[in-house]
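Only one protein chain is missing; all other protein chains are in place.
The block that comes next holds chain A.
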Amino acid sequence: MHEMSLALAVVDQIDGAARFERATAVSSVRLQVGELAGVVPDALAFSFELACAETVLEGAELIIEQVAARARCRPCTRTWETGMPPRLTCPGCGGADTELLSGRELQIVSVSWHDAPRPQPTHQER
């Protein structure tokens, strides 16, 4: 199961960005996981919770957007959902000149975090 390695990579990247931005806590993380990314979302969610322990992400919610795999035949321009296992030859013309439109995503989309409160300027400073 490499989902633990992936979860640690996610936490490592966000922890670095959060520290740089002086965020005090991360409340949620949004990931995109494509159908053909070779990742089991449930295993990733389980690993994520463990990987967050004792970091600024502790207790953060993981939101996984699963992305369906779609392909397009270059010669006949037909598009189709590849399914699983994927069909990457054209179901229309049988051609093999295929372009993958989606399905390989494994991306940190966004993070929601809390900033340390900044000192409010006083009247005198304004």
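Simple rule for what comes next: contacts are C-beta pairs under 8 Å (C-beta built on N, C-alpha and C of every residue); 3 or more make two chains touch, one makes a residue touch a chain; residues count from 1.
Going forward, contacts and distances are computed from a predicted model.
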item	value
Hidden subunit of the complex - UniProt protein name among "Formate dehydrogenase major subunit", "Branched-chain amino acid transport system substrate-binding protein", "Ni/Fe hydrogenase formation protein" or "Sugar ABC transporter permease"	"Ni/Fe hydrogenase formation protein"
Chain A residues that touch the omitted chain in the full complex	1-2, 5-6, 9-10, 12-14, 17, 21, 23, 27, 30-32, 36-39, 65-68, 70-71, 84-89, 96-115, 117
